[in-house]
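What follows is a structure written as structure tokens; I'll ask about it next.
Missing here: one protein chain of the complex. Every other protein chain is in place.
Coming up: subunit A.
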Amino acid sequence: MKPFSYVKPLDLAEAVAAIGPGAKFLGGGTNLVDLMREGIELPETVVDVTGLPLDEVDELPGGGLRIGALVRNSALAADRRVRAAYPVLSQAVLAGASPQLRNMATVGGNLLQRTRCRYFYDQAYACNKREPGTGCDALDGFTRGHAVLGVSGSCIAAHPSDMCVALAALDATVEVQSVRGTRRIPMSDVHLPPGDTPHVETALAEDELVTAVELPPAPVAAGSRYRKVRDRASYAFALVSVAAALEVRDGTVTAVRLALGGVGTTPWRAREAERLLEGGPATEEAFGRAADAELAAAITRQGNAFKVPLARATIVATLKELAG
């Protein structure tokens, strides 16, 4: 690991002032430290923000929750209010990583974690995300873990987070702060598809620190569910995951939220499927049609073509279960 300097500010103003070119914020370190060990992230300065008072979950006046960026993943998953009102979020967090990692990982860090594409990690390979313009060795390599939605000719790396898939379904808002002030970014705008610039992964500027994630009230989410399909029973990234909430009255879908993981270059809100489902019949056929419509845009490669039928099957099974 390249030597670096380390600072640990104790208030927010100091933290955002400490960041500059070559500096990185450090939360739980479960991703950044790995990337530093692999020589992919080479910060001159690491600004440890875990001393900041951003580790509470608070109820918002109009309903909803405000989750501090430094709330540990395990604490978020265990929070009673989260479990009651947004079970999909608790389930998604618990589906990720391992208990040890969840005890370290923060909400802000989880939001900004980088892809696990092995061609990104191993510097012997070409990677546009790691070194812009060098090419993508994943395209003709092993693509079992790669995305089929939101891909480009430059990058097909999947977004690895489970938590973010739930946040996408829940219409979360991300609050960030820098010396220039505070701004709020809708979850659907936080992560950017790779396009021709796969190294630009989020809408955050280099000097912006995630301070909180806000969840608006969502009655439909009370019975929501996260279903993760993977190659082993625990500690594996999603091949496909589905965050879903469904409200059915008299056989008709009155509210629905659907987001996908493991298949997108970003946490994938399935808006096309939602549009088709809303107001339609809550039947297996309708669920299948909605899934097909969402997945019609998929661009597959030999190694990940199975994700389209797998995603379809998982969407249908999850919605069926929610429809009861």
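Here is the rule we go by: a residue touches a chain if its C-beta (ideal position, glycine included) is under 8 Å from a C-beta of that chain, and two chains touch if they have at least 3 such contacts; residues count from 1.
We take it that contacts and distances are computed from a predicted model.
S.K.: Quick one: the chain not pictured, UniProt calls it what, "Molybdopterin-dependent oxidoreductase", "Glutamyl-tRNA(Gln) amidotransferase subunit A", "Carbohydrate ABC transporter permease" or "Cytochrome bd-I ubiquinol oxidase subunit 2 apoprotein"?
M.R.: Answer from the UniProt record of the missing subunit chain: "Molybdopterin-dependent oxidoreductase".
S.K.: From the listed residues A:I156, A:L239, A:A290 or A:L322, report the one that touches the chain absent from this view.
M.R.: A:L239
S.K.: Looking at A:E44, A:E59 or A:D122, which residue reaches the missing chain?
M.R.: Candidates A:E44, A:E59 or A:D122; residue touching the omitted chain: A:D122.
S.K.: If the hidden chain were put back, which residues of subunit A would touch it?
M.R.: Counting only subunit A, the missing chain is touched by 1-3, 39, 116, 118-119, 121-122, 124-125, 137, 140-142, 144-145, 229-237, 239-240, 306, 309-310, 313-314, 316-317.
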